[in-house]
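The structure appears right after this line, and notes come after that.
The complex appears here minus one protein chain, its other protein chains still in place.
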Amino acid sequence: MSEKPKGSGGGGGGGDNKEKRRKESILDLSKYLEKTIRVKFAGGREAAGVLKGYDPLLNLVLDNTVEYLRDPDEPFKLAEETRSLGLVVCRGTSVVLICPQDGMESIQNPFIAQDN
Amino acid sequence: MASGLEAYVNSTVSIITADGRNFVGTLKGFDQTINVILDESHERVFSTTSGIEQIVLGLHIIRGDNIAVIGQVDETIDTRLEFASIRGEPLGPVVH
């Protein structure tokens, strides 16, 4: 399930290294396998779960998934509330952002300090 | 077809984005999807209660799908504008 897909060979000979590298995803999800990642979706939903598998289209399998809910009145603010989703498949086309949950933290405004 | 944008390269353009903002800067390049390089750019913020506020932003890549309008700016007219005295309603976002 979690094998890294081989870059879609095609194209035949020639093509410098750059061209080949471009075909491969710039995102190596294997480093996140069995780790908790945070995923943001088109439309505003947000979830975190343990990455169990993926494919080159960015479809993801997440386990122990938690969705971070939003207040319908303030859709761009994350509410404190969460709900548990368990084992889910995330559709790659709707994935907007992926980052490791480990090391992600809410912080105070970092720009004010630097301006002073 | 060569995009009509070629004629604007290295001249000052005004871009209205899908979220209703107005960027003005030098068009340095573009591609098939109308992603655009805007150099020495600033944003013009319109208000009904005070003059136009100009915010210096510098070098930008603006994604094509976020662009509504690109227009060439006549600099002789533009430099004559008194931004402090121009009032205008801010644009709303494009409604899809």
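Order as written gives the chain letters A and B; numbering starts at 1 within each chain.
Definition applied: a contact is a pair of C-beta atoms (placed from the backbone, for glycine too) under 8 Å apart; a residue touches a chain by one contact, two chains touch by 3 or more.
Simple rule for what comes next: contacts and distances are computed from a predicted model.
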item: Undepicted complex member, UniProt protein name, chosen from "Signal peptidase subunit 3", "U6 snRNA-associated Sm-like protein LSm4", "Ubiquitin carboxyl-terminal hydrolase" or "Elongin-C"; value: "U6 snRNA-associated Sm-like protein LSm4"
item: Chain B, residues in touch with the chain not shown (by the definition above); value: 17-19, 28-31, 35-37, 39-40, 42-43, 53-63, 65-66, 83-84
item: Sites on chain A contacted by the missing partner chain, in the whole complex; value: 22, 25-27, 38, 42, 44, 58, 76-78, 95-100, 103-111, 114-115
